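Could you have a look at this structure, given as structure tokens, before my questions?
Removed: one protein chain of the complex. Kept in place: all other protein chains.
As written, the chain order gives the labels A, B and C, with residue 1 at the start of each chain.
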Amino acid sequence: MKTKFQTPIIIVNFKTYSEATGQKAVELAKHAEKVSKEKGVSIVVAPQLADIAAVAEAVEIPVFSQHIDPIKPGSHTGHVLADSIKEAGAVGTLINHSEKQLKLVDIDAAIRLARDKNLISCVCANNPSVSAAAAALKPDIVSFEPPELIGTGVAVSKAQPEVVTNTVKLVREVNTEVTILCGAGISHGEDVAVALKLGTQGVLVASAIVKAKDQYSILREFAEATKR
Amino acid sequence: MKTKFQTPIIIVNFKTYSEATGQKAVELAKHAEKVSKEKGVSIVVAPQLADIAAVAEAVEIPVFSQHIDPIKPGSHTGHVLADSIKEAGAVGTLINHSEKQLKLVDIDAAIRLARDKNLISCVCANNPSVSAAAAALKPDIVSFEPPELIGTGVAVSKAQPEVVTNTVKLVREVNTEVTILCGAGISHGEDVAVALKLGTQGVLVASAIVKAKDQYSILREFAEATKR
Amino acid sequence: MKTKFQTPIIIVNFKTYSEATGQKAVELAKHAEKVSKEKGVSIVVAPQLADIAAVAEAVEIPVFSQHIDPIKPGSHTGHVLADSIKEAGAVGTLINHSEKQLKLVDIDAAIRLARDKNLISCVCANNPSVSAAAAALKPDIVSFEPPELIGTGVAVSKAQPEVVTNTVKLVREVNTEVTILCGAGISHGEDVAVALKLGTQGVLVASAIVKAKDQYSILREFAEATKR
Partner (left out) sequence: MKTKFQTPIIIVNFKTYSEATGQKAVELAKHAEKVSKEKGVSIVVAPQLADIAAVAEAVEIPVFSQHIDPIKPGSHTGHVLADSIKEAGAVGTLINHSEKQLKLVDIDAAIRLARDKNLISCVCANNPSVSAAAAALKPDIVSFEPPELIGTGVAVSKAQPEVVTNTVKLVREVNTEVTILCGAGISHGEDVAVALKLGTQGVLVASAIVKAKDQYSILREFAEATKR
């Protein structure tokens, strides 16, 4: 796993925010690339499907898809094919984000597909036991995000430190290699620093970056915080 | 409606076929554009989401998405936003393809979103009564495709002419303006010609074109058949 | 249709309320039966699946299931078979309630299954155009319920009379025979009376009855209101 990407890592989920759609997705990705290079910190961008190609063309930092379907090439109109996002330039994918949840067997199948295609898999989970279950499927990354904090500005690392610690403990019991992230409400550099101190290897963030008036500055704050 | 596109119309669904993914999607779209110009026939291409931008950049014929989700900009990780596919260059979208079926209320919401964004909506339906229900929601196009014939090479227009006729009749009872297509098993120009004679204004096709050794020739055969 | 049940009709949806689970479901059904007989008004009860048999055993008024799946006997663990609810004593079923929404093709298939088994089908819809689409599928009953009013105590018939009227109009354009109900927020006899004046043939109610301290009295108020 360690050869695939450097930790700590910040994954920026563009969701379907208008502030990160189309040309704005490319601009945000360029801010992320700039900060990544200036600070020497691993930053991943996860734009919408239709924007992957343009973003991957514009920047050299890793680009993730927000989702893949557990399918192989064939008759699957409207589904997201691993081969397709890879050819568009993605090097990894979120799986089972709380806004795009999958059946258990489909998470397993999506992780296998990602592995087969040499795509980095980041499975999202809503609580400690689900995080452990996800880790048992051997993805590259598990990201713990309590849905009730997503978008609130109340950081999981500040509001529920013992839950983050417990998640790290339960995940490590079933998987010693997986990279562990946490997310939800991460708004300040301090939230990032605390997340790392609690035993994670990075954060999954969205609104705090995407909806910021100055996306570059908040990205830099987050990146600097990974170095404390 | 009539100002939006010219009929008869041929929509080519690229599905998630490897023969129409990434660079190959662009090549197929160029074949379609060439035939469209040579024959003066309306041909639409529906590539995968990640390929919409590149295809729309490469050709001047209409590009459809294979799917949109019934969502507005916001927190919808992994979903397909109408604004996003439009900014990528799509001018319309399939909705409720038999391989990507939606809840009834989501079909209604997706049609409204398409209308709001000035995107052409093409709702797929599996039988005459479902086609009529879809037509009651006032999309631009209803495409009737019996799933049991999809990909078989047995054309709906040849195998079930009375079902196509009945579909046209039921649809017209609830909607006099909607464009009616049929699909499933369309493999030869003759299948296209018969579909039009049965009262449809075009066809939705996939494997016969995408998996053809000579995509250009079969596209031309289909285009010519619309003129009989 | 008219031979199947008498209108106006009041359908009481027990949902999964604890006030209408198990033995309490039987008690509520007995209140409904008493009012139905006293007032000569058609009242249907729709208990949870596991309660259908006990309720149907206890009362003579019609019992509906809250849902059926579009399946035939076979390997469908955990699904709701039309034959099963019928053998348990149900004479009809809700389909596509806003809390149990189905794909369009599954609504169509469920209506056909109900028809084959001589079960009364009541399809729920969230707005006028979806009501018309549902009516195009030829169910016995269409029930219009705007989800934003469900459980609010703000009656659709009082708050959105023009929407109810428009629903009746759109439904009648595609189906002259279907029974039309409305629901959401119906709390007083007056709400029921207004619903009927707006052109519906009855109401679909839940919390106002189920959660009432005196279920019998509010049922009687609703029944009397159908006679104004």
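Just so it is clear, a residue touches a chain if its C-beta (ideal position, glycine included) is under 8 Å from a C-beta of that chain, and two chains touch if they have at least 3 such contacts.
The structure presented is a predicted model; accordingly, all values stated were derived computationally and were not measured.
Student: Thinking of the complex as a whole, which visible chains are touched by the chain that is not shown?
Tutor: A, C
Student: From the list A:I11, A:L28 or A:A134, which touches the chain that is not on show?
Tutor: Final answer for the missing-chain contact: A:A134.
Student: Considering the whole complex, which of A:S18, A:S75 or A:Q101 touches the chain not shown?
Tutor: A:Q101
Student: Take the complete complex as the reference. Which residues in chain C touch the chain that isn't displayed?
Tutor: These residues touch the chain not displayed: 13, 15-18, 21-23, 48-54, 65-67, 71, 73-81, 83-85, 87-88, 94, 97-100, 150-151, 206-207.
Student: Given the full complex, what residues of chain A touch the hidden partner chain?
Tutor: Residue positions of chain A that touch the missing chain: 96, 98, 101-105, 107-108, 125-127, 129-130, 132-138, 170, 173-174.
Keep this in mind: only the chains that are shown with their structure count from here on.
Student: Quickly list, by label, the chains bordering both chain B and chain C.
Tutor: none
Student: Could you tell me which two chains share the largest number of C-beta contact pairs?
Tutor: Per chain pair, the contact count peaks at A-B.
Student: Using mean C-alpha positions as chain centres, tell me how far chain B is from chain C in Å, no decimals.
Tutor: Using C-alpha averages as centres, the distance is 37 Å.
Student: Calculate how many whole Å lie between the centre of chain A and the centre of chain B, each centre taken as the average of the chain's C-alpha atoms.
Tutor: 34
Student: Indicate the whole-number Å distance between the mean C-alpha point of chain A and the mean C-alpha point of chain C.
Tutor: Whole-Å distance between the two chain centres: 44.
Student: So which bits of chain B are touching at least two other chains?
Tutor: In chain B, 98 touch at least two other chains.
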